[in-house]
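Missing here is one protein chain; the remaining ones are kept as they sit in the complex.
Per-chain residue numbering starts at 1, and chain names A and B are given in the order in which the chains are listed.
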Amino acid sequence: MDKKRQNGRAKSLLQTIALPVIVWAVMEIIVRAGAGTSVLTNSADLKTFFRNLISTIAFALAISTNLNCGRMDLSLGSQMYAGTIFGGNLALAMGWGGLGMLLCSMVIGGLCGLVTGILFINMRILPMVLGIGMTLIFECICFMINRQQGVTIYGRPGMELLSNVNFIIFVVLLLVLAATYLFQFSRFGYRYRAIQGSQKLAADSGINIYSNCILCYLLSGILVACAGVFITAFNGSLSPVLGMSSNTYVFSNMFPMALGAWIGSFCHNRQIGIVMGSVSVTLLSVSLSKLGLGISTQNVIVYSLFLLFTIYSANKDKFSYRKARAARAALAAQTRAERRLA
Amino acid sequence: MEQISQQAIVKDIPRLGLMDRIDIMKNKRGFPLVFPLSMLALLAVIFHILTGGEFLTLNVLKGVFNQSLIVGTMAIAVSFIYTTGNIDFSVGNVMGLAAVFGVMAYQVTENMAIMILVTFLSGMALMMCNCALGVIFHIKSARVAVVAMSVYSAFTVFLVGAEPLKVDYKICKVLEGNFRYIAFILYFAGCILMYHKTAIGRKLRFIGGNAVCAKQTGINENESIVTAFIFAGIGVGLAGVLQILRTGSIAQGVGTGMGMDVMLATVLGGMSIFGGAKSNAYAGFIGAVTVTVLNRGLLMLGVSSTLIQGARAIIFLLLVFMNSERQSTLPSRQQF
Partner (left out) sequence: MKAKRWVSYILTAAMSVSLAACSSSGEASDSGSTTAQTGEAVSSSENHETFKIAVLELQLNDESTNRAEYFNDYIGPKYNCEFMFSEACDDLDSAMTFIENAASSGCDAVINYYSGGNTEQLVQLCQEYGMYYVENAGRSDTNDACYQAGYDNFGGGFQADQVDTGRLFREYLLETMDPSKEHNFIIATGGAYQGNVLQTEISTNMLEAIQELYGLTYESTLEELVTSASPIEAVNDKGIAIYCYPGGSASGWLEGISAALQTGKYDYLLLAPQALGNVGTAVSEVEEALDKDITVIGFGALGDALNNAFNTTDKFGNTTVSMSTIKFTSLVSAMAFSKVYNMLTGYSEVTKADNGEPAVLTFRMEAVTSADQLAEMSGWDTDGKWVADYDVVDSFLGMYNEGLTAEQVQERINAVTYESIKERLE
């Protein structure tokens, strides 16, 4: 029994890490053949990889927090801008350095999420519609502060911490541990999963769906602000945008989020799944950059893969069904053959 | 004794509060049409007063109508898709790519009729691609839209290049006059008839309201969704033609972000993006006109262009809130 369980765990572990390993192996071959170099060659590569990774993980976790309960929050991109621009400028003004900027941004991002959540449970308009409205509002507010300059952190004291690989890994671990605890082991997570199953049943059984929803919005606000800080760390600055352009971040992080949900089903932990999904997508993006492809070409490749994955995940039951049917047919043929021999 | 019982009866009659009365009004059949139209009229009157009588003039109203045509046409088109409970916000990019194909056809043939035909057919074909992914591979339409937005936009960049693709602007100006009005009115009238007076519209609303129930009554969901996408494709193709005629050239950014504008207009016009029985074909156009009125009115009042976005959002949220039905639990649906 124990051996069976051990085998099951080993299989689950292999399935969890399989995709990132496959992506890395395939891209390593392609990059070596196409550009004559490796996917990750030096410290600059590692820094770029980890910074992109943490922002992808944080964003994908944030999207999935509400999406799992049937709420698509389109305002996450603008919350990222608001959290990072307000938090960044506050930390710069106070001289709090990189850690201070991260914390300030997360607090302000959380506040943005909180406002959105409170409005949602009170207005009860569709989450996507509220998201559009809030996107326009947050973008507008970001544009009106600091003379439309956003936040510039390059060359400012203490900000190099945000590019320190050890610090980034520490923050990734902290995020994943906190998210795993919150969603898997806490009372909030227990209620969250009940609501995910059926909001009506959860409400009837006494769960406060409203406070849970507000907490989800709060969490996603905190997470996107964290993503925004690391995006800004690489770009040196973050300039505000208008016209719902901030939505780009939401759409571009749908792929790692979807991959994460799929991988998470193997290890029964969506958060670990999202980490693995993000590692895979980040490796892919870094490799495509190494190949010197234009942004449009990269987009076509990444989104085509997203489409293929979506086709697979939407039809995997049919594949399993066909496989099982083929197995049954083979067994029947084998039985008939054995009978004939007998 | 009789007096006492009468008093008891009087006491038992529930006293309706303002919000209850509003809820009753919201459930009236004509409300989805009357409310957005009233709000539109109210906004126009407010702007007219605030601008010192400059807003409700023929020129301004004509301008508002013209500016609303492209987004309005696409909003009418997507209402067929939204009704079934599906979402497609890639329509802007579809329109852009269709227009690119149309202009490229013009540059080869120098024939406006062929350009219009190619734009129409491309719009329909691209929308059918989106549809096929949903119907054949059972992918949620919102996910298809996310992919389609990026892929179509990348193709537009490849095909257009640095300089915009141009059409003879003089011919565009000639055609822009009556052609666009006739084409739009025909499409609008056709959609209203098809949507509200035929079994096609009823089936779409039924599927959006309760897909399982619709299936059990013998409605073929896939067939209806294909029909919805065909009508949407026609509208998106028409919007592509209108876009070419309006600008006389197509650049790389054409249609980018317009999918969200269309969604905003549709919702502002009083339609739910979850679809269902209360959906209609005209909401999108009313919404598109409302957005244009808001933009133009606020600009005429001297509101900063940056602030206009925020003001538009607040008015949008307020109108949607007033127009929506309050649910007992939180609204949610797995659309991705």
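What we mean here is this: a contact is a pair of C-beta atoms (placed from the backbone, for glycine too) under 8 Å apart; a residue touches a chain by one contact, two chains touch by 3 or more.
Computed from a predicted structure; not experimentally measured.
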| item | value |
| --- | --- |
| Option touching the unshown chain, where B:G123, B:G269 or B:G310 are the choices | B:G310 |
| Among A:I54, A:C140 or A:V279, residue touching the chain not depicted | A:C140 |
| Among A:G97, A:G158, A:G189 or A:G243, the residue in touch with the chain that has been omitted | A:G243 |
| Omitted-chain contact residue, chosen from B:V60, B:A214 or B:M260 | B:V60 |
| Residues belonging to chain A that touch the chain removed from view | 35, 37, 41-45, 47-48, 52, 115, 118-119, 121-123, 137, 140-141, 143-145, 147-149, 152, 154-156, 163, 233-237, 239, 242-243, 248-249, 252, 285-286, 288-290, 292-298 |
| Touch residues of chain B, complete complex, unshown partner | 17, 19, 54, 59-60, 63, 66-67, 70, 157-158, 161-164, 169, 173, 243, 246-249, 251-254, 256, 295-296, 299-300, 302-311, 314, 317-318, 321, 326 |
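Note that only the chains that are shown with their structure count from here on.
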| item | value |
| --- | --- |
| Mean-CA-position distance for chain B and chain A (Å) | 31 |
| Complex interface listing, chain B residues touching chain A | 87, 133, 137-140, 142-144, 146-147, 149-151, 153-155, 157-158, 257, 260, 263-264, 267, 272-274, 306-307, 309-310, 312-314, 316-317, 320-321, 324, 326-327, 329-336 |
| Interfacial residue positions of chain A with respect to chain B in the complex | 67, 69-72, 119-121, 123-130, 132-137, 139-141, 143-144, 148, 199-200, 203, 209-210, 213, 242-245, 247, 251, 254, 258, 296-297, 299-300, 302-304, 306-307, 310-311, 314-315 |
